[in-house]
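Have a look at the structure that comes next, please.
With one protein chain held back, the other chains of the complex are shown just where they sit.
Moving on to subunit A:
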Amino acid sequence: MSSSQVVRDSAKKLVNLLEKYPKDRIHHLVSFRDVQIARFRRVAGLPNVDDKGKSIKEKKPSLDEIKSIINRTSGPLGLNKEMLTKIQNKMVDEKFTEESINEQIRALSTIMNNKFRNYYDIGDKLYKPAGNPQYYQRLINAVDGKKKESLFTAMRTVLFGK
């Protein structure tokens, strides 16, 4: 098996691993999981798909757009918003070797297995801090939408801090 084939296979493994990665609890501007899946699907030679399973083609700038870049004088770098988002969405071409991609897999699975969380067993002293034992629980409840803050509890936090 050639080394590029090995890299592609490893990248597929990495994509599978990333698909098991915990999803963001709340919506952020960018999602680590989605960005990295897109990145490694490219390396694996898989087509990128959107939420509905349709493949997304990476669009190259058309001749008109290139002309427009050259002629434009206003706007940041002479670019318009549309073009800027295109640049932002552009993926960098990366060269992986067998070694480096396997390192990526190892590092990612270390993170996903909570290796350091388990190794450095910090204990309830910090997970349930004495000054505010419910702090993290309330935070997680609010993020997960399990238990909403009522006006009363919210005001209590504002006034007394906990």
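We take it that contacts are C-beta pairs under 8 Å (C-beta built on N, C-alpha and C of every residue); 3 or more make two chains touch, one makes a residue touch a chain; residues count from 1.
Everything below uses one rule, namely that contacts and distances are computed from a predicted model.
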{"item": "Protein name (UniProt record) of the chain left out of view, among \"WD repeat-containing protein 46\", \"Protein CBP3, mitochondrial\", \"Acyl carrier protein\" or \"Phosphatidylinositol glycan anchor biosynthesis class F\"", "value": "\"Protein CBP3, mitochondrial\""}
{"item": "Contacts of subunit A with the absent chain, listed as residue ranges", "value": "21-22, 24-25, 28-30, 32-33, 35-36, 39, 91-92, 94, 96-97, 99-101, 103-104, 107-108, 110-117, 119-123, 125-127, 129-132, 135-137, 139-140, 143, 161-162"}
